[in-house]
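Of the protein chains in this complex, one is absent; all others appear in place.
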């Protein structure tokens, strides 16, 4: 019993990072009833943050990879918050904000980087509603942020 | 019994489109408890999508019409998800993202196009909280997207 999602992460070769600290007056997630509302999660990896604008200094491929990193960060927060990722009942919704130049149009491909991670890890429970938009700037020039609402047991 | 909203749609002369497919790794709506979180809904009609930037190639009148189309698409998704629009208890909140040039200021008038549809169709149950913002880019250069949280029976 339990640890099914941890086993799935291992199968996928995904090693989650440490939960990312909140640099500001907020917390990474809040539970209310059966829902967890997360903060915006950022693309970070062992060498630092992914920064820059899609359609400017970053390619779609860079953006997809950044979205994967942000999804890993989101999972790290959920594991920390819930104790066990098996307690995720459903990824309900995802808001993806892409730091992009005004002519950028490939937000769907970029945020699919995060959505694909969630579906690979959770299967049907990872299928979520989504809004992906292009924003003109993000804190610290981050390439993107993803924020989720999650139903938990 | 039932079909009250269908009758109201007929009175208003509104014919809902087919539910729009999700072009990406996401679904159009997810129910959790008594709430449905929808994906961003796009302005589509029989001739295609409404694309372009408000304050650029699109006028406020174009934007209002696009918001109406997006609201119809949202209703089509809710009907498909719930089986019957009479099961809508309350449109709780609406997020409207308008693809706009930096000098655009008439987001309220544009997103009212969607809000007016919801109130015309559902009456008091259609009165919602709202956030309307201008974004610098959207997938496929869409003119706008609307995303909703809906309480259902």
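To keep things simple, chains are lettered A and B as they appear, and every chain counts its residues starting from 1.
Here is the rule we go by: a contact is a pair of C-beta atoms (placed from the backbone, for glycine too) under 8 Å apart; a residue touches a chain by one contact, two chains touch by 3 or more.
Being a predicted model, the structure only gives us computed values, none of them experimental.
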(message) Among B:44, B:65 or B:130, which one touches the chain that has been omitted from the display?
(response) B:130
(request) Just name the one of A:4, A:61, A:103 or A:137 that touches the chain not displayed here. (result) A:137
(message) Using the document's definition of touch, tell me which of A:38, A:73 or A:127 contacts the absent chain.
(response) A:38
(request) Name, in rising order, the residues on chain B that touch the hidden chain in the full complex. (result) 33-35, 55, 90, 92-94, 98, 100-109, 111-112, 115-116, 119, 127-136, 149, 151
(request) Go through chain A and note every residue touching the omitted chain. (result) 22-30, 32-33, 37-40, 53, 95, 97, 101-102, 135-141, 145, 147
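Throughout what follows, only the chains that are shown with their structure count from here on.
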(message) Need the CA-centroid distance for the pair chain A / chain B, whole Å please.
(response) 25
